[in-house]
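Only a single protein chain was left out; the remaining protein chains are all shown in position.
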Amino acid sequence: MNNNVQKQVVLSVSQLSCRQSSQFQLENISFTIAESSCVGIIGPNGSGKTTLLKAVTGCIPTKSGHIQYCNRPIASYNQQDLSKEIAIVLQSTELDQSILVEDYILLGRNPYRKRWQFWESEHDIQFAEEAMKVTQIESLRLRKINALSGGEKQLVRIARAMAQDPRLFLLDEPTNHLDIAHQLQILTLLNRLKREKNMSIMIVLHDLNLASEFCDELILMQHGKIFTMGCAKDVLTFQNIESVYHTLVIEGENPISKKPYVFLVSEDNLKKSIAQSEELEKSDRLEKSI
Amino acid sequence: MKQKAIKWWITHSILLVTLSIICLIALTMGTINTPIDQLIRILFNKMDSTEYTILMQIRLPRILVGIAVGGALSLAGVILQAVFRNPLVEPYTLGISGGAALGVAICIVFSLNQSYALSLPFFGMIGAGCVILAIYSLNAFGVVHNIQRLLLIGVMISFISNSLFMLIISLSKSEQMHSIMFWTMGSLEEPDRALVYCLLIVSLLGCLITSIFSVDLNVLSLGEEDAFHLGLHVERIRNILLVLASVLTGFCVSISGIIGFVGLVVPHFVRLFAGTDHRTVVTASYITGAIFIILCDLLARTIISPLELPVGIVTGLVGGLIFIYALVRK
Partner (left out) sequence: MIKYTITLRIIIIWIIISSMTVCFSQTPIPNNENTKTGSIKRIVSLAPSLTESIYLLEMGQYLVGNTIYCNKPKDAQHKKRVASAVDVNIEAVIRLNPDLIVATPLTDHRAIKKFKSLGIEIATFAQPFNFNQMARQFLRLGDKLGQKQQAEKLVNRARKRIAILTSHLDAVNQPKVFVQLGARPLYAATSESFVNDLVTLAKGINIAANEKNGIYSKEMVLANNPDVILITSMGMTGEEERNRWIQFESLKAAQSRRIHIIDSDLFCSPTVESFTDALIQMIQLLHPQLNRNYIHEAKSH
């Protein structure tokens, strides 16, 4: 798991199990995340990806197992301190209030607020500005959040999480409902954060190729358990994907980055192409015999 | 945050000045209007005349009660709308007014306030307190996890206590029914000076405590999950705020009856003009609620003089019309 022994382990999960309702079920999850690395979590719907993210923040009660952040159990942190370290961007966050974007992002500074502090400090404002600059949404600053497009909303969510100045960044399907430009923008941004700020990132993705492109490691989940994990080459194999997704793919490679790429094929097309190649073989043999 | 702070001070100064002016006007107007110069003369000479009695013993206590009740109900409205993230919630939705009305009805029907030296507001508080306790225990002991379920339960409690209330009315004698209905219509009249001061203190303290929690309200209005991830102790804050809102409501209802609409409309009205930041909305709602109720009381007292309308009727009519107008204009 830990190829680079010099890197500090930020998050370590061992034998984590949750069994709340039929919604939240995890069994025997174990993995670690080092600093300045990006871990992608992939798997079919309902395999427990979002649950895993929520469990790491301490949102969901766990039955057994340990989660350790920076070598201390999560439970030993009080909620406020934990939010200074871990930030999460969820899909279910509704941006339906009529708050201004800049105020919304300032709310991300809440973990740093002292009890009797009424107004935000200069420090807080700086962080918020920084977050807006990095996500390039400065032009949206005076708009109301309920009047933004899907892509803009996503950027705002990320900006708010960034204002928390976390070391561990959790994202739940941040590229959903986004056009390719925005998808690329977000993932490039995350990459930058990883390198420049030494952030550790845990990201849930549906798009296997995006995951392969941007993540250092992948965790493939199925039915609340880890099916396999490792680098993209090891995880994104025909057999793995067939067993977990019950879908056929053809393994390939991104021509520029040389990272693993999977091509989706439908069964009909596959049968057609097999039939075609058989035809070709037949005609080849026929030709050869003639 | 200099600019925000400046804006805060300006908004509140304007509101406070408006409140003072309205109070002054309310002091001058009544069955017979006392012009301002006469007012000042009476106040400073402290003549023991009917005019002085009317000013100090009748009009002034009503204004004080108006400030306390208008402010407290608006506060409760702001808190509940933020906690439940529902713009239609008001202090009476949780059934607290139903409980207080039930307490008062029981007291009047069984003549408990005559046989034991306990006052009517006491029974109102007991009724309200029972409902508050029920809601709090359901919330705090994790019986109901979802805050929206809690709201539904509150609505059901409201229906139950209203039905019991109707039951008691139907079995009561006409005199008692009269007293009960009259109490229900709401009135800023309270003869007991100590109670007026107590109400004022409770109300102002409530305002202070709520404004301490105003940033928490901002975070809470993002949603409970988000609030949790931003480091807020959601359970604890929610409990404190619910108790705060309930106690404020319980006090107001047991002393002045059911004055509806204030807790619903004033927060929305304030948000139309002052934005959604609770640091402003909380205290601005308090002052605006006070202004609103004193204005309504003024109207109630003078429109069909010498008869008086119950305050609750005027708040409903006037409040509703003003609000619709403001919404349409925006």
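The chains carry the letters A and B, assigned in the order they are written, with residues numbered from 1 in each.
Everything below uses one rule, namely that a contact is a pair of C-beta atoms (placed from the backbone, for glycine too) under 8 Å apart; a residue touches a chain by one contact, two chains touch by 3 or more.
Just so it is clear, the model here is predicted, and its values are computed rather than measured.
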Omitted-chain contact residue, chosen from B:Leu39, B:Ile106, B:Val243 or B:Leu317: B:Val243
Contacting the left-out chain in the complete assembly, out of B:Gly95, B:Gly154, B:Gly260 or B:Pro310: B:Pro310
Residue of B:Met156, B:Leu205 or B:Leu272 in touch with the missing chain, whole complex considered: B:Leu205
Interface with the unshown chain - residue positions in chain B: 30-32, 50, 53-54, 57-59, 117-119, 121-122, 125, 129, 170-171, 173, 175, 178-179, 182, 185, 187, 189-195, 198, 201-202, 205, 209, 212, 233, 236, 240, 243-244, 247, 251, 254-255, 301, 305-308, 310
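Basically, only the chains that are shown with their structure count from here on.
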Gap in Å, rounded to a whole number, between the CA centres of chain B and chain A: 47
In the complex, chain B residues that touch chain A: 1, 4-5, 212, 214-215, 218-219, 221-223, 225-226, 228-233, 276-277, 279
Complex contacts: residues of chain A adjacent to chain B: 57, 59, 79-84, 87-88, 90, 92-94, 97-99, 103, 107-108, 110-111, 113, 116-120, 125, 164
